[in-house]
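See structure below.
Only a single protein chain was left out; the remaining protein chains are all shown in position.
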Amino acid sequence: MQLGLIGLGKMGGNMAARLRDKGHDVVGFDFNPDVRDVDSIAELVQRLEAPRVVWLMVPAGAPTAATIEELAGLLAPGDLIIEGGNSHYVDDRRRADELMDKGVHYVDAGVSGGVWGRENGYGIMVGGDADDVARAKPVFEALTPDTGGGYVHAGGVGAGHFVKMVHNGIEYGMMQAFAEGYELMAAADIVDDVPGTFESWREGTVVRSWLLDLLANALEEDPELEQLRGYAQDSGEGRWTVQAAVDHAVPAPAITAALFARFASRQEDSPAMKVIAALRNQFGGHAVTRTVDDPSQTLRS
Amino acid sequence: MQLGLIGLGKMGGNMAARLRDKGHDVVGFDFNPDVRDVDSIAELVQRLEAPRVVWLMVPAGAPTAATIEELAGLLAPGDLIIEGGNSHYVDDRRRADELMDKGVHYVDAGVSGGVWGRENGYGIMVGGDADDVARAKPVFEALTPDTGGGYVHAGGVGAGHFVKMVHNGIEYGMMQAFAEGYELMAAADIVDDVPGTFESWREGTVVRSWLLDLLANALEEDPELEQLRGYAQDSGEGRWTVQAAVDHAVPAPAITAALFARFASRQEDSPAMKVIAALRNQFGGHAVTRTVDDPSQTLRS
Amino acid sequence: MQLGLIGLGKMGGNMAARLRDKGHDVVGFDFNPDVRDVDSIAELVQRLEAPRVVWLMVPAGAPTAATIEELAGLLAPGDLIIEGGNSHYVDDRRRADELMDKGVHYVDAGVSGGVWGRENGYGIMVGGDADDVARAKPVFEALTPDTGGGYVHAGGVGAGHFVKMVHNGIEYGMMQAFAEGYELMAAADIVDDVPGTFESWREGTVVRSWLLDLLANALEEDPELEQLRGYAQDSGEGRWTVQAAVDHAVPAPAITAALFARFASRQEDSPAMKVIAALRNQFGGHAVTRTVDDPSQTLRS
Partner (left out) sequence: MQLGLIGLGKMGGNMAARLRDKGHDVVGFDFNPDVRDVDSIAELVQRLEAPRVVWLMVPAGAPTAATIEELAGLLAPGDLIIEGGNSHYVDDRRRADELMDKGVHYVDAGVSGGVWGRENGYGIMVGGDADDVARAKPVFEALTPDTGGGYVHAGGVGAGHFVKMVHNGIEYGMMQAFAEGYELMAAADIVDDVPGTFESWREGTVVRSWLLDLLANALEEDPELEQLRGYAQDSGEGRWTVQAAVDHAVPAPAITAALFARFASRQEDSPAMKVIAALRNQFGGHAVTRTVDDPSQTLRS
């Protein structure tokens, strides 16, 4: 089928290639003139036959909002936007309502798979009305693995991004579990071969997983991770997961621990720990750092 | 090679079968007369040619301790005990020292793989002196997967059980991450197809893993987990992981969250939360449950 | 000075009484005809001399929003609204902007103190422009303790409710710390006198605090808290604190733990723990609940 695709970066570009391999007619736009098929969004809309399907693969936040606003002014009733970026599910629902006032349909799609997706297929999680999702089904089928897996229509508008958000939250928790296990083994004198231990777990164990494979690879390249700093960004989706958990009164201590560990990793110094230090100083009286709660430290005998 | 194997339950019995398939001569003892080759540990020791190798696969704690004590009185200098159960690494080190006084060698082996190990091989994590480990290498090779993976000599005595313990700690964290993600999706009206979402993640995503496969299976059988109570035992190894983390000053918040969630799952009522309720009652004055921190609740207007 | 006060429930009624004791002229409105001075908000506005000061003490959310909307249609440029309920700081800022379009000023005030405030004075945390805050200063002085303490102008509009929110978040963490300590002592056979222990801590220790006083009282009345269920509501402010922490990339593990413990306390059964149970079942193969990670449980020997 024919598809407009806005955003031809690493993700969008690979997706366009996979779709064309599967016989779809992709009309692509990007700010980079070297990779695009048309020179503007207006031209893209013109080139597509109505009812149009336009897939967005642009950065979350303002770029996605601006692109949708521009599209909203160009598309016709019956056209369909598929938002494949990392929008927040609440924004999806608001946008879908606004677009529907103009007769433009909206489906959200969470996409997983990274650089391997071009060849192996992407995980696609979709939210939207059944009719809209059905219309785009050939595209989803082309993008997902040839095995027939890797696809879910999770619910109404927003559900695709919601479950992709939760996927990422789970990913945070799993990564943190491996990270804590690594640190404990690295800290214990008793363990001589930490990389070999992770490598051995890749077969026959409960923790075998793609993340374990990646970790074993990383430790093969750099057995003590000396080339790296313990510094981790967080994507918005980890934060959203915790906030959604709070909104829904769902305890999520492991995922939240993972998020907070990332926050802490980016601090030069911890204001909270300054308070702990200040209080410990205060225990001992003026200009004294001894603590009341540990008399042993205050004895010379 | 020839091997004594004490404990022929589900794990030990399958291991004996796999070892025999690979051509090893296993002399097995169990309290169950239907499955054993010899009628006592004394007979087992007698049947083995010195220097002997005896693998223990008995319940952790008192049974393992009693078996080792009995063996210690029967074995000769140069013999080797392989403790394949779930002993604590500190106990391994103490025992190895005690046995070495009598010239008996000791290797600890953490074993992973469950009911599938018989066919697919077990993950084996070994701790001990290089010479002792080398002596038992043929057994380790027979037990681990035919691919050559699934094996690590992690360090000196205790290291095998230490890394197996950490493996289980990581497992706790990963399970908890999936559990939190499930609960959040189940709680959110927006998601209509939770089982389908987990199923879809099995391909092309970051969280793909054996645990995810198991969860997808479980949800296929019982989509809302109605047959289950939210009640989870903890094996000793989760506790030991947290305690080892504390001993080594390693922050392990996600693994600890998983452990605490299991503790809480087994409580009919939470004494801690009774304190919270009591304090909230006290806020409002005698016999009043209104809270000071939420004036809105104390207003009729 | 003259002050309109909307909401004469337990908090508002006591505040009106304290203000009158200090010589202020309070015109009060409430839905309850028995306690009000005027029969409508319109009448209240009419009774006040311009420029008016109207303090709101109504439930957070819709009631506060509706009251402010009604007031906005009645007040004149130069009048001042003081929102003393538990509004979210983001709502304060939005509202202040909207009201300023009509020339109506807005100050937010977080109020702490409960039923004792009438006599001892309230803790008041204020957000707003310096001029607006200065105008209401006599009211703040009358409401706060006679010692001169208990008052802060924390920042611009929203800051009062922001710091009140953080106050409540800290309160959550402190309560949780006492609750965990209680449960540990109650669980340990070694401690015979838990209530006496808390009572003893009220003097000479690091943890002495008003919350400890309340807990000692509660345990005096009901030494094993048998009259209570371990069930705790959460006010919105605990959730907001965690969400603000996430928004500001501030690790807040203890406060979050307290919030999640309250969530868990209200669940009949934990969906997350059902997943743990399901996974443990899956470990052992079809229809078997034995776990792979604890071979000891699978042995009969």
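For reference, chains read A, B and C in written order, and residue numbers begin at 1 within each chain.
The rule is simple: contacts are C-beta pairs under 8 Å (C-beta built on N, C-alpha and C of every residue); 3 or more make two chains touch, one makes a residue touch a chain.
Source: prediction; values computed, not measured.
**Q** Determine which one of A:Ala76, A:Ala134 or A:Ala277 touches the chain that has been left out.
**A** A:Ala277
**Q** One chain is left out of this view; which of B:Leu3, B:Val38, B:Ala142 or B:Ala264 touches it in the full complex?
**A** The one listed residue touching the chain not shown is B:Ala264.
**Q** So which of A:Ala50, A:Ala76 or A:Leu228 would be touching the chain we can't see?
**A** Looking across A:Ala50, A:Ala76 or A:Leu228, the contact with the absent chain belongs to A:Leu228.
**Q** When the complex is taken as a whole, what residues of chain B touch the one chain not shown?
**A** 206, 234, 239, 242-243, 246-247, 249-253, 256-257, 259-261, 263-264, 266, 270, 272, 283, 292-293
**Q** If you put the missing chain back, which residues of chain C would it touch?
**A** 89, 112-113, 116-117, 120-125, 127, 144-145, 147, 149-156, 158-159, 162-163, 166-174, 176-178, 180-181, 183-185, 187-188, 190-193, 196-197, 199-212, 241, 244-245, 248-255, 257-258, 260-261
**Q** Tell me where the left-out chain touches chain A, residue by residue.
**A** Chain A touches the chain not shown through residues 6-12, 29-32, 57-61, 63, 84-86, 111-116, 168, 171, 175-176, 178-180, 182-183, 186-187, 211, 214-215, 217-219, 222, 225, 228-233, 235-237, 253, 261-262, 264-265, 267, 269-285, 288, 290-301.
Here is the rule we use: only the chains that are shown with their structure count from here on.
**Q** What graph shape do the protein chains here make by touch: line, ring, star, complete or other?
**A** complete
**Q** Interface overlap for chain A and chain B, more than half of numbers shared or less than half: same or different?
**A** Chain A vs chain B: same; shared/all numbers exceeds half.
**Q** Quick check for you: compute each chain's CA centroid and the global CA centroid, then name the chain with the smallest gap between them.
**A** Most central by this criterion: A.
**Q** So how far apart, in whole Å, are chain B and chain C when each is placed at the average of its C-alpha atoms?
**A** Roughly 43 Å, centre to centre.
**Q** Distance between chain A and chain B based on Cα centroids, please, to the nearest Å.
**A** 31
**Q** Quick check on chain B: which residues sit in contact with 2+ other chains?
**A** Expected reply: 112-113, 116, 167-168, 171, 176, 178, 180, 183, 187, 211, 253, 261.
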